[in-house]
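Removed from the display is one protein chain of the complex; every other protein chain stays in position.
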Amino acid sequence: MSTLDAHTGHHEEGSYLSGPPGMMAKIWQWMTTVDHKKIGVMYLFAVLFMFFVGGVAALLVRVELLDPIRDVAVQTVNADGDLVTTTTVTGQSLKEIFSGIGMADGLTGTQIYNRVFTLHGAVMVFMFIVPSIPASLGNFFLPVMLGAKDVAFPRLNLLSWYIYVFGSLFGILSILMGGVDTGWTFYTPYSTTTDADHWRVVLMVTAAFVLGFSSILTGLNFVVTVHKLRAPGMGWFDMPLFIWSVYATSIIQVLATPVIGITLLLLLFERLMHIGIFDPAMGGDPVLYQHFFWFYSHPVVYVMILPAMGIISELLAVHARKHIFGYRAIAFSSLGIAGVSFLVWGHHIFTAMGELAAVLFSGLTFLVAIPTAIKVFNWIATLYKGSIALNTPMCYALMFLFTFSIGGLTGLPLATLATDLHLHDSYYVVAHFHYVMMGGTVIAFMGGIHHWWPKMFGKMYSEPGALIGMALVFIGFNVTFFTQFFLGTQGMPRRYANYVDEFQTLHQISTYGSWILGLGFVVHLVVFIHSLVAGEKAPANPWGGLTLEWECESPPIEHNFHHEPIVKHGPYDFETTVPPHWDPADWPIHPEAGKRH
Amino acid sequence: MDYTSHTAAENKAQLGWDPDDPHGINPHHGEHHHFIADWRMQVTILVVLLFLTALTVAFFRVEAWAEVAFGIHLPGWVNIVGAMSIATIKGTLVAAYFMQLRYDKVLNTFVLLFCLLGVGLFLTFSMIDLNNRNLVNPVEIGEVARGGTGYSLNSAPADPNFSVRLSPKVNTGGLPIVYAARLKGNNKNHGLEYYREHNKEAEFWEHFYGAHATHRDAMDENDYFTQLGYAHHDEVSNANASRPRHGLTPDLFSDVGPAGHGADTHGSEDASHNDGH
Partner (left out) sequence: MSTLTNDNPIGVPQSILKSPKHWRNRAFGHHWRTGDEEFDAAKLGMWLFLTTEVLLFAGIFCGYAVFRMMYPEAWANGSHYLDWRFGAANTAVLLLSSWTAANAVRCAQLDKQFWLRINIIVTVVCAALFIGIKLWFEYRIKLGDGKAPGTFFSYPFAHDVHEPLWWSLYYVGTGIHALHVVIGAGLFCVVFYYAKRYQSYGPTQYTLVENTALYWHLVDLVWIFLFPLLYLIH
């Protein structure tokens, strides 16, 4: 850093990671910090932990579906030649696993299965994927990319992290008490009448309610930050596209999340006091709950995917060394998706709603395809004649284009009313949204983490290791979920612990794929830990990026910049601009940046 | 403690800074003007708001009075549109002047309007769905009552040990909860069962219909509706009719208790002409 200090002539300021001596003092500093970078890192570890929890649940679901034993009495001849009858029941494998850790008391295997897939859904949606990109990478890089010292309301930012932790604790408490089996959607009347003697459902609903506040506060903070804290010289159309997408995300978070608040509040009243709003016995309407729920939960799907799209815009431009194609089209399509997201929630309840509304929602749902396709076309056009470096972030970006396109295109038959009535609640839907959420968001998240890892922690990661992990994730993901399209079209319903024999081969392939997928993430975990412990020191700008975060040191100093940056070039002007911290001696700057074609 | 003078000029002279440009004290602060509301304007707005509150109540009372006194039955939307229009005007005044949107950055107004758009979408689409069920499959009409029947509280929650529920464990034996409550009564009022036991059923129905009789109730087996002279109240139960009522919460004040519903019978004779019965 000394060279940089000489360059800027400023007194030495430590990296944001350097804290006071002493473990307790460090912990106290992190727990009370209002620095957006520390909060972003804390979010990163928190959501990755939740990803681990939800991922374990997903693997357990796949284990059960590998070989669900039918409810039969099997007669075998034992060594003595006697006929022995053993009765087996569905869910035996889960039952055995949970008996092993002493959590299966009084539950049948199918009950455990219901709880495990609910756990997977609730944890992945509310605790992992909604806060994943905006709260971790967004928190860290949004102010830096804007050239600001912090987000608009730093203390609110810390508060939102604590609310997130607090809400997650409610969820974990519910899980430790035995978990809920309502499905992550908490549909009434099931969620108001099930699990009679326990507060687990109440706890899980409260968790989702509390987590909503965290989401609102983060979104609010980002909107104000984007409006008020752009560096001098940075107009709206000089912002990196990641900022645009996080901005659009934040708008959705602010507008949609309060509705889930009132929905879950009404659900709690309904469950605890039986006020009848969702109970047909008193004239209430369970489908009204579904309207309330999806008014939030559909827009929130775009909360999940929009920041991922922003990351992809960054990765493709930087690692192809090419000005992004159609900057404004991508920026406006982010806002377009945010706008359309509020018009299409009904497609989740086609089978429950009236025909007129279903037709309206079906037509409106197709609108989503337009801005989404605009983005994909622009990304592909960006790659044209680019200087593509096939390193880990770029590979993840290319993988995103592949899997997300499959996910998006398989959505169209679901938007079509006639075909949806057949595919509704089948594995086709499961495969579709995993291709969008996992193949879209998680893949982009992984790409983004690799892209910004050197900046966040000041250490390079092992490129070959990361590439192996990436390849395993790619193979595992597609094996796991592509089979599920076939299962769905053949009629395998979702959320079942058992199936007819014809489905077994495909289910087994899917389960083997999930193991490869899991292995891929383990490889990534090892690579990350290795990087933190023994990683090579990262240069300030390993990829030759032009956005403002590459003007900081790696890792950034406490206040991000030595001087308030003044923006003089666009974020993607690779043809005309020398990247910050550019050293002609080793261009491409870092060998880890990969071989350029 | 308090500055005795209240005009801006005096404050400026006295304090050494300009209340109209408070940020002039900092060299960086000169650019902005914070709007300081004129107290006369604020008072005017308050008076207008109170007047509009009185107006909306008056509108509601006049409508009820017209029904009772002259039998003029205004269509239901008049009531809704009138009340909501006045409320919207009031809301706009509060937002524009008390919340100072009129003098503020346009962005804040935009934020509010955008959010109202969201509210509109939410209400519109939900209502479109719930009001248009079974258009294609008319056979289903009648089999599936929209939103339920109000019956079936006889069945306990799926699990009999539903211990987290704070509400009373109600088993109405197949009746809607309203009918069960009517038979049983509560601490304050006896139920129909009590009146039947004491052969005072007429008294019950007098109280019942006296509040607002629209049609004979299903539980009124002996047709007290006709016996007590409310038959002319009978209306076709039109699902979209909005009927002005009069009177107050029963038993709220001694002078308008159950006995105080005399006004009902006076006016309703005129009203009956309008109903065509």
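So that you can tell them apart, the chains are marked A and B in the order they are listed, and the count of residues begins at 1 in each.
Throughout what follows, contacts are C-beta pairs under 8 Å (C-beta built on N, C-alpha and C of every residue); 3 or more make two chains touch, one makes a residue touch a chain.
Because the structure is predicted, anything quoted here is derived from the model rather than measured.
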Residue in contact with the excluded chain [from A:Ala135, A:Leu220 or A:Val300]: A:Leu220
For chain B, the residues touching the chain missing from this view: 1-4, 6, 8, 11, 14-17, 19, 22-23, 25-26, 28-29, 31-32, 34, 36-37, 39, 42-43, 45-46, 49-50, 53-54, 56-57, 59-61, 76, 79-80, 83-84, 86-87, 90-91, 94-95, 97-100, 104-105, 107-108, 111-112, 114-116, 118-119, 122-123, 126-127, 130-131, 146-147, 149-151, 153, 167-168, 170, 176-179, 181-192, 207-208, 211-212, 214, 217, 237, 239-245, 247-252
Residues of chain A in contact with the chain not shown: 143, 148-150, 152-154, 156, 216, 220-221, 223-224, 227-229, 254-259, 261-263, 265-266, 269, 273-277, 279, 282-285, 288, 291-292, 559
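Here, only the chains that are shown with their structure count from here on.
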Residue numbers on chain B that touch chain A, as the complex places them: 107, 114-115, 118, 121-122, 125-126, 128-137, 146-153, 155, 157-167, 170, 176-177
Residues on chain A engaged by chain B in the complex (per definition of touch): 192-199, 202, 227, 255-256, 259, 271-275, 279-285, 287-288, 291-292, 295, 342-343, 345-346, 353-357, 360-361
